[in-house]
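As you look at this complex, bear in mind that one protein chain is not there, while each of the others sits in place.
Each chain carries a letter (A, B and C) given by its place in the written order, and its residues are counted from 1.
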Amino acid sequence: MAVVDWVYDGLLALLVLGLAAGALYSLSLYRAVVFYIALGLVLALVWARLGAPDLALAEAAIGAGLTGVLLLSALKHQPNKARLMGWPWLPGLTGIAILLLLIMMVKAVWGLPQGMAAVGQAALLAVPESGVEHPVTAVLLNFRAWDTLLEVLVVLLALLALRQLTLPDETFPDAWPLLLAWSRLLAPLSLLLGIYLLWRGADAPGGAFQSGALIAAGLLMLRLVGLSPALPWSRFGVRLSILIGPTIFLLAAMATASLGAGWLAFPPDWSKALILLIEVAATTSIAISLALLVGSDSRELNQ
Amino acid sequence: MIEFTAILAWPFLLAGAFFFIAGTLGVLRFPDIYSRLHAVTKADTLGLGLTVIGLGLLSGSLRTTLLMILVWLLVMASGATACQLLARYERERPQVEDENGGR
Amino acid sequence: MNWALLSLALPLLSAFWVLLVRRAVSETILFATLVSLTAALAAFYQVQSDPVQTLLLGDWTLPLAIRFELTSLNALLMVLTATIHFLVGLYNRFSRHGSGRYSDYWPLSAVLHSALVALWLSRDLFNWYVTLELLTLVAVALVTLSGPKAYRAALGYLVLSLIASLFYLLGVALLYGEYGVLDLDRLSALAVDSANTRLALLLMVLGLMLKAALWPLYLWLPDAHANAPTAVSALLSALVVKGPLFILWLTLTQIAPVEFAQQLGLIFALFGSVALLSGAWSALRTPYLKTLVAYSTVAQLGYALITLGLLLRWQTPELATALWLFVIAHALAKVSAFLAAGEMQATFGSKELIAVRGASQSMPLAMFAFAVAGGSLIGLPPSGGFLAKWILLQPLFAEPAHWPWALAILLGTLASAAYVFRVVALAFDRYDVETELPQTDALAQWLSLLPALVVWGLALISQPLMLWLSTGANP
Partner (left out) sequence: MTEFQLFLGLGLLLFLLGVHGLVLSEHTIRRLIAINVSGGGVFLVMVSLASRGDSVDPVMQALVVTGLVVAVSATAFALRLGSALTRAESSDREGDH
């Protein structure tokens, strides 16, 4: 069995390496993008292999899906003129430097101990008190909820930053009938799957981010075929749904602090309900923000 | 009983693997985009289908099998759509020599 | 601690509110900032009777929870952040050259405020990573406010910042791999001198130096800071680069093995000396006014780097007082310098330095603000800048072996005097004064003078200030 494992791991590692090299060093930019998307998918396999299904889900939806769309649409606006940098001796020279650095780094990290980290053990022990059963969700929404709040804020901020730009218009050609029909089927499906992942996140892999990313992917698909309604920033409802996640999160933090329990300390009886509320709000915000972040243009955002 | 299904599963798995390998070879070796598409969708449909049957027999659980069949149906549908889109894009694209695949 | 949390949450909440309702935008943010300032002052007052307050977020026990810590140093930094945000906000609201009452400057600056306060309070390595990303994104968004001409600078800044974050994150991951904790105190108790620790710290240091624009990783700064709208330049130079510096200082003093810290310290001090001179040299050569001020930030960060380096080299925590005094004095002086420079640039309608010729006549107040701020940057007594330099120089003069460092600092002082006087001399040049004086904005000029007056006022409270910093800075 061990040999099979080694072959599998080795193949995965080689695949990752080859795809990364393709993404970095392809002369054609288009190919580099395609290699990068494939790399995202293989990385999702690696996460699953290393026992992190939450990450595999997130990587597949966010890393490969959304980033892929982003890169392809960026390719449309930024023509493929670039080469790798001119000096012929530079890649070789820096390549040797990289190799030396790698040897040094690997030597330094080689002795890292086996066994789980202290914080990880503490987290596993504390899961029963957190209000959810799945350890990763417990970490994200209870033990380290402050990180998560800031992270939701990062998504919001990226969108706010995008609002400042004068973007090229996004126009899509009319979609062909088969694509339309398939999108009509797939978009509701991804919404359904997103809601399922959110619900399941309490006791199994899944949660707000994976769910938000999936729903965003569905929205994005509708957008590409021209079926999605516009989500203009000028509309109150749109702004509300984008802001509701961080706002509810922050209000929960402030409320718990003023109730005396301390910043983001959820009372045990309430923690499950509070976490669910926060997750639903955060998912809404993340889904809409990501969809707009990838697929909107200035007409929609800058009013 | 379990052993019997397990033995039955292997031919399916091997056949599935064969179609995947053949499809990959096809993508790499076939001359134009249409035949490459043909090869790759074959791999998706047949290869994955056979693998799903094999794995279903191995798992011995109805729920898992149904789930995998659902996955297969989705992959097949998206493969078919993507294939049609690519072929149509190729046909309607202005025919210029472009090594980099267009845009 | 609750006051500190209030000071942290209010700007953020007000930002959400104005984004949602889009009414009374500038007024709401200014009001929230004022309340946040009051809360920060209250926290500062509280911390006098209870010097180190900690809060474990979510009431979890230590290796698990994210920890906040309130000392008189970070309470002071919170006050500084709120003060500067408020002053710059006032300028942006009332100057004719501000960004307008409804622009996204307001919610963005409020998020910046909160992100900085979150950074000052946190003592968790990964939480710092998120706050750093937040700071980066908000800073880039603010830079793009000035339109397409700033896009290139913003993109360069963003790309470098992203890779810097990854360096930092990899370092954190390696530390976590070795010690299994993310809390600063825990790490400080556990850390030993191992190859992995050194590698991790080195990666973190590289990332943080890039983010803080410390020499030689400063090349993104002048472009980004000079191309931003005036109010934004002030915020970026005064506050944003100080966040990574704070993390750098804490991690190196707490976690780094002594021998490694001493080696790094020497390099830092050398780099700092070079930064002083090369930053000043570039400031002397640039033809643009705001770029000059931006290069002065590079040079001034050199002082901070020398101080940090010597602190590590000699393992003398007392020097932290000088470090943070530098930061505070530089922040206030730089706000004045940028606001004055931006106001002049907008009024004269040219970003060339040569346009300020005769400004002592047409815009005496702005020029005065610039000169006063410059005085503190040079370190003329009795400004805040002088105070910081004095504390740093005392141990240097004490031993002849340290005189080369003193010499570097004195040379840096001369160089900064040179670029400040470059502007001032031009402003007093009456040759070819235009007959038609441009329409000036007296209120905006007064507002640009305010922070400079505060930095000179620091000298009045120098005794308590040094006491606060020395108790807060030696954790």
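Just so it is clear, a contact is a pair of C-beta atoms (placed from the backbone, for glycine too) under 8 Å apart; a residue touches a chain by one contact, two chains touch by 3 or more.
Quick caveat: nothing in here was measured; it's all calculated off a predicted structure.
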{"item": "Neighbouring displayed chains - absent chain, whole complex", "value": "A, C"}
{"item": "Omitted-chain contact residue, chosen from A:Met105, A:Ala175 or A:Leu227", "value": "A:Met105"}
{"item": "Among C:Val21, C:Val52, C:Leu166 or C:Ala189, residue touching the chain not depicted", "value": "C:Leu166"}
{"item": "Selected from A:Thr94, A:Ser234 or A:Ser258 as touching the chain missing from the view", "value": "A:Thr94"}
{"item": "Of A:Phe143, A:Trp182, A:Phe249 or A:Trp263, the residue in touch with the unshown chain", "value": "A:Phe143"}
{"item": "Omitted-chain contact residue, chosen from A:Leu167, A:Leu180 or A:Leu227", "value": "A:Leu167"}
{"item": "Touching residues (missing chain, whole complex) on chain C", "value": "64, 126, 129-130, 133, 136-137, 140, 144, 148-149, 151-152, 154-155, 158-159, 162-163, 166, 169-170, 173-174, 176-177"}
{"item": "Residues from chain A at the interface with the omitted partner, ascending", "value": "5, 9-10, 13, 16-17, 20-21, 23-25, 29, 32-33, 36, 39-40, 43, 46-47, 50-52, 54-55, 58-59, 62-63, 66-67, 70-71, 73-75, 77-79, 81-82, 84-85, 90-91, 94-95, 98, 101-102, 105-106, 109-110, 112-117, 119-120, 123-124, 127, 135-136, 138-140, 143-144, 147-148, 151, 154-155, 157-158, 161-162, 165-168, 207, 209, 213, 286, 290, 293-294"}
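Please note the rule applied: only the chains that are shown with their structure count from here on.
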{"item": "Overall pattern in which the protein chains touch one another (line/ring/star/complete/other)", "value": "line"}
{"item": "Closest chain to the centre of mass proxy, which here is the mean CA position", "value": "A"}
{"item": "Mean-CA-position distance for chain C and chain B (Å)", "value": "57"}
{"item": "Touching two or more other chains - residues of chain C", "value": "none"}
{"item": "Shared-contact residues (touching 2 or more other chains) in chain A", "value": "none"}
{"item": "Chain A residues within the chain B interface of the complex", "value": "28-31, 75-76, 80, 176, 178-179, 182, 185-186"}
{"item": "Chain A partner contacts - residues on chain C that touch it in the complex", "value": "2, 5, 9, 12-13, 16, 19-20, 55-61, 63-66, 68, 104, 107-108, 111, 115, 118, 126-127, 130-131, 133-134, 137-138, 140-141, 144-145, 147-148, 151, 174, 176-182, 194-196, 198-199"}
{"item": "Residues of chain A that touch chain C when the two form their complex", "value": "104-105, 107-109, 111-113, 116-120, 122-123, 126, 142-147, 150-151, 153-154, 157-158, 160-161, 163-166, 236, 239-240, 243, 246-247, 250-251, 253-254, 257-258, 261-266"}
